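As you look at this complex, bear in mind that one protein chain is not there, while each of the others sits in place.
Here is chain A:
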Amino acid sequence: MLSHIPQKLLENPDIALSGDIIGNCVHCGICLSHCPTYTVIHNENDSPRGRIFLIRDMYEKGGAPDAKTVEHLDRCLTCLACEAICPSGVEYSKLIGHAREYVEANYTRSHWQRAVRSTLEMLLPRPELFRLSLYAGKLGRPFRSLFSGTIRAMLDMVPKNPLPAKGNINKPGLYATKETRKKRVALLTGCVQNTLDPAINDATVRLLNRHGVDVVVARGAGCCGAPAEHMGDEDKALPYVKANIDAWLREADSPEGLDAIVINASGCGTSVKAYGHALRNDPAWATKAARVSALAKDITEFMTTIGLNKPAIETGQRVVYHSACSMQHGQRITVQPKALLEEAGFEVLDVPEGYLCCGSAGTYNLLQPEIANELKARKLKNLKSVHAQIAASGNIGCITQLADEAGIPFVHTAELLDWATGGPLPPAMTERAH
């Protein structure tokens, strides 16, 4: 599609790149078919093709975008189903990412919106604060019907059950294998995940150790930076990114070296794999960031390369596998998780309309609760339609969004692989057994 972005704006390399990406779009409309917001709203403005138009006009006009443009860009889940299906290879993720940065730099949000966004940016990356806020949320939960919008969504998200005790993987250090050492990896322990469901990291480390892999939790590594980045706040995201790069490269350059940076939350994985792009114009960081991105592997990608042990127990349950958007669209990992589960002895089922987002999408369920809830209901209906015994996914965001109402235990893929190869029954399944 032709664009006439003023020369002055094109001096910004991100906007120049956006102009090229817009040029690749032929307006065929294929992306609309897989867009969750278009599927539920049916408005071209809430589709990838429509947003590309809005972004083009925003740059062509320059200055502050209007409220409607911002509203439609805000509604994008960044699920990237559109990018995965685009026949012309339009890199929508870069387009929407840069557009969000432009919006935050040029548009003045209401006081309320600003307060909500900065609260989320502050809480999510800090496990201790996040934990405290969940306790506060538990006190507020009984009153949630008095609220609407984001506050209501936040209170709804607070788990109904008591918060799980802290897990085993809560401080930096080496978690060594007792088997013959084959590989050494760093694990991104995640910020939200380790508070909401520490069993996932425990299972991941057990699984890796059992397969002869040393696991390092690098000192100084923390949040991947996605919460701030999703809200278009690159300046707040970059310190996290750089801290992680330093921490991991320190390990990679140590005598033991690193074979991979293993990530077991696909949302974080997508973010780390994009470090190379985020810092491509920073000479001091570009190479280092690209190295980290190249080392980043989802736990299922990594397990596929080293090969799964023979199952230690007989499983055979019907597992419905929910592929997170960040997994199937963001990282294009579609085969490995299901193949591993089958190898571990499970019968694996797909969710109908599996390409559609569940509405979690990072902080989306808090910022756009209405659309998120509609997508959640649609996903749950599809999920239940296959009558599985267990649901599995590779992303904590989706698990949190869906677990309460799935009607079956909702666990992480790594937990099932751990259980099948000799680990304990995943806690979510134990609770149900009681």
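Heads up, the rule we're going with is that contacts are C-beta pairs under 8 Å (C-beta built on N, C-alpha and C of every residue); 3 or more make two chains touch, one makes a residue touch a chain; residues count from 1.
Quick note on the criterion: contacts and distances are computed from a predicted model.
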Per UniProt, the name of the complex member that is left out, chosen from "FAD-binding protein", "CidA/LrgA family protein", "Polar amino acid transport system permease protein" or "YtkA-like domain-containing protein": "FAD-binding protein"
Chain not shown: contacting residue from A:26, A:136 or A:313: A:26
Contact with the hidden chain (one of A:18, A:45 or A:133): A:45
For chain A, residues in touch with the removed chain: 1-2, 23-24, 26-30, 32-33, 42-45, 47, 49-51, 53-54, 57, 66, 68-69, 72, 85, 87-89
